[in-house]
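A protein chain is absent from this complex, but the other protein chains hold their places.
The chains carry the letters A, B and C, assigned in the order they are written, with residues numbered from 1 in each.
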Amino acid sequence: MAQSIYTDLASEARELHPDLPGVSEETVQKGDIGVTRIRVETAQAAQALSKPIGRYITLDVPKLSERPLSLFAETSKALAKELQALFAPLDEEATVLLVGLGNRTVTPDALGPRAIDQIYVTRHVAQYLPDAFSAPVRSVCAIAPGVLGVTGLETMEVVRGVVAHVKPSLLLLIDALASRRTARISTTIQLTDTGIQPGSGVGNARAGLGRDTFGIPVIAIGVPMVVYASTISQDTLSILAAEMGFAQKEDTLRALAEKVAEENFGPLIVTPKDIDSIVTDMSRVVADGINMALFGASYEQVRALIA
Amino acid sequence: MAQSIYTDLASEARELHPDLPGVSEETVQKGDIGVTRIRVETAQAAQALSKPIGRYITLDVPKLSERPLSLFAETSKALAKELQALFAPLDEEATVLLVGLGNRTVTPDALGPRAIDQIYVTRHVAQYLPDAFSAPVRSVCAIAPGVLGVTGLETMEVVRGVVAHVKPSLLLLIDALASRRTARISTTIQLTDTGIQPGSGVGNARAGLGRDTFGIPVIAIGVPMVVYASTISQDTLSILAAEMGFAQKEDTLRALAEKVAEENFGPLIVTPKDIDSIVTDMSRVVADGINMALFGASYEQVRALIA
Amino acid sequence: MAQSIYTDLASEARELHPDLPGVSEETVQKGDIGVTRIRVETAQAAQALSKPIGRYITLDVPKLSERPLSLFAETSKALAKELQALFAPLDEEATVLLVGLGNRTVTPDALGPRAIDQIYVTRHVAQYLPDAFSAPVRSVCAIAPGVLGVTGLETMEVVRGVVAHVKPSLLLLIDALASRRTARISTTIQLTDTGIQPGSGVGNARAGLGRDTFGIPVIAIGVPMVVYASTISQDTLSILAAEMGFAQKEDTLRALAEKVAEENFGPLIVTPKDIDSIVTDMSRVVADGINMALFGASYEQVRALIA
Partner (left out) sequence: MAQSIYTDLASEARELHPDLPGVSEETVQKGDIGVTRIRVETAQAAQALSKPIGRYITLDVPKLSERPLSLFAETSKALAKELQALFAPLDEEATVLLVGLGNRTVTPDALGPRAIDQIYVTRHVAQYLPDAFSAPVRSVCAIAPGVLGVTGLETMEVVRGVVAHVKPSLLLLIDALASRRTARISTTIQLTDTGIQPGSGVGNARAGLGRDTFGIPVIAIGVPMVVYASTISQDTLSILAAEMGFAQKEDTLRALAEKVAEENFGPLIVTPKDIDSIVTDMSRVVADGINMALFGASYEQVRALIA
């Protein structure tokens, strides 16, 4: 299918190009959690997938849609493990800066800012009360810079100055993503060491946010929260084309589908009716996983610290 | 098209049966507001449209999607006028009971409860402080009974007792609706003197709420807030069938479309990303219109009373 | 001190009359949770305390102010235990109706409605899907009727009709209370089998809600969420009078204090800055305890059902 079909997920882009060379992939299933690790290794593969060279790890946890408490905990633990593998080794004195992308007042876009609220920040304690902790504690700070339409400022313009001043060793971005499958809303988490690309995410940063921009490692954590309504239109066509044996007409159908989608459903998003609860749950799962990874803490320790 | 295509709007049901006998219809355009008045006059027409015999008035205000302040005021005024025509004459001493249907904690379903918060209630003042008003003031009370899944109670079970005790002369229901067109989300208001049918609305009351249930006139005011994702799938097919000249295959396509929609997009809804602001705006437009109609007040008076 | 000092807590009223006959009292400390069980046994005692004859159980958990997760769980368990003792025995087929008092849109008054959102309601399932549960399950329903100023309806007017129709065997009321001590905000839970008295609570129902009103047992569960600002003024005076040895002038001081409080701080309440989080936490603690008591479930079962 055409590149016009947008997805923030490398695993979905990969599904559309299953035989593309320059990509390595492995999937491990452990209980209810599937972990797919994709490496985009060549510039050609990067261009075909519209995803930069780098590592992409996807946690797929379909049963999260049933909202079982214990699976939230398991998912946080799996996220922590993958995250630690992705940023290790990190010096004990290193400072980590978290950035929650998105618009807090638009529910499906609020994942980043609401996860930031639940991160255990320590930088100021270490700075003002150096004796508050008995053992050395990772220095963590966090910011939710808002979106261009509300601030008139690019995310990069806000974060750049903080990076210059705070001099973190690692940047962790959290963002709501757009997926191609409604089933992935709130059941998938993607980690990548490539940062965020221009125009990605629900909030649509214009400037890319990666190692090139800031000169330090940048890890992005994203959860699909919306599917563009046009995707449903396109999916309907694909399914129909397959079922009706219209293979020969697929190009015509696809062109039509894109036209129909753009004219009729362009800027609309599909989101579950209970998106408020979903953002509450998933921002906590993400924040718990990050807190565990950054502080080497257990799930129970993290829940007790933050609640 | 088949009855499987669900809509809460009589005007949309009518569009699917433009030549059905037993239905009268008139449309008036005044500035940015179109008013369509439909009467379902026969049992046959009622069955074909899945809408009971009665009056259905639709305000279509496409420019509301641009959120101009003055049009909010104009729409409230037009709503007040249609509403007064629908319930007049109403005795000066008559009590009106408003019921805000839907689930306050699910944004697209919160229109009813949030409109109720903005209704000017007077019954208790009239009762406990009879001299508080210099002139007689309409007695108004209001309740948001919640939804079955949260309360374990049918709306009817809650409202029935209040009606028996308060003995209102008129029941006014406010509800979020499901439409077939995404463009109608938040830009259409429907009034009807038939109440709410079982299974209608986003909140899905099981028991019908009409004159039959309560023995008094019941007017329902609804605003489309969601489109089922399956509708987009079905619309895509219809548009394609038309454009590709598949007329002869329409039955096959439709059957397929329903299957695709049900399997892939069943319970999902389509809603704009800024649904929070939309519910805030439209619950105010509806409450303003009701306040104006019930108290014979101007827009300015109503805004001053409630803000 | 005078009766003019208002408190919803029987234990605080008791502190002001420590030697009053006709009152029995016992206190048990278990870990971080203190349980005080007071019985008001005579009409004279009831009048002196402004609390009807009946049982009052207070859980005092000062460390809740530090918000440790495990103590939330322990408090829910203690609440469940006291609650079960208070309403037992309850027939297996008996229906329980919960009523969340207060105004959902005013944070410190939202405890009741927000607890209701988290109660596991079953009545409709038992009614519409009798085979959904493998074993008999307690029939539970719940309503948040709103406050007089918003609805124009007395709580009693709404609840009475539901009681007449649903015929519950037990009524459970949940309400935010006013305490005399800021330290009790969110750290104390009171249970009583006397229901709610007129003018009690933050929401100020005018009619009493007790066994007399409804003809069935009524248990009220309340958590102090506010202290009237005038209380601080009065407390300042008492403390000063004690410290300065003004005993002989106490009457004069008290009269002055009441005048000062009324003129300067009358309708104001004192509430912690993070009242939003506190209402979130405590509505969950109360709902968890009730769910455990009603369904004979463990804490883990309850959290899994509701989350």
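As a convention for this text, contacts are C-beta pairs under 8 Å (C-beta built on N, C-alpha and C of every residue); 3 or more make two chains touch, one makes a residue touch a chain.
Keep in mind it's a predicted model, so treat the numbers as computed, not measured.
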Would you indicate which residue among C:L20, C:V106 or C:I216 is in contact with the undisplayed chain?
C:V106
Sole residue of A:I57, A:C141 or A:A287 that reaches the chain not shown, by the stated touch rule
A:C141
Considering the whole complex, not just the chains shown, which residues of subunit A touch the missing one?
104-105, 116-117, 121-125, 128, 139-146, 148-154, 157-158, 160-162, 164-166, 206
If the missing chain were put back, which residues of subunit C would it touch?
105-109, 182, 202, 226, 229, 232-233, 235-237, 239-240, 243-244, 252-253, 256-257, 260-261, 264-265, 267-276
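Going forward, only the chains that are shown with their structure count from here on.
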Please find which chain has its CA centre nearest to the centre of all protein CA atoms in view.
B
On a C-alpha centroid basis, what's the spacing between subunit B and subunit C, in Å?
38
Intercentroid distance (Cα basis), subunit C paired with subunit A, Å:
43
Which subunit C residues reach two or more other chains?
none
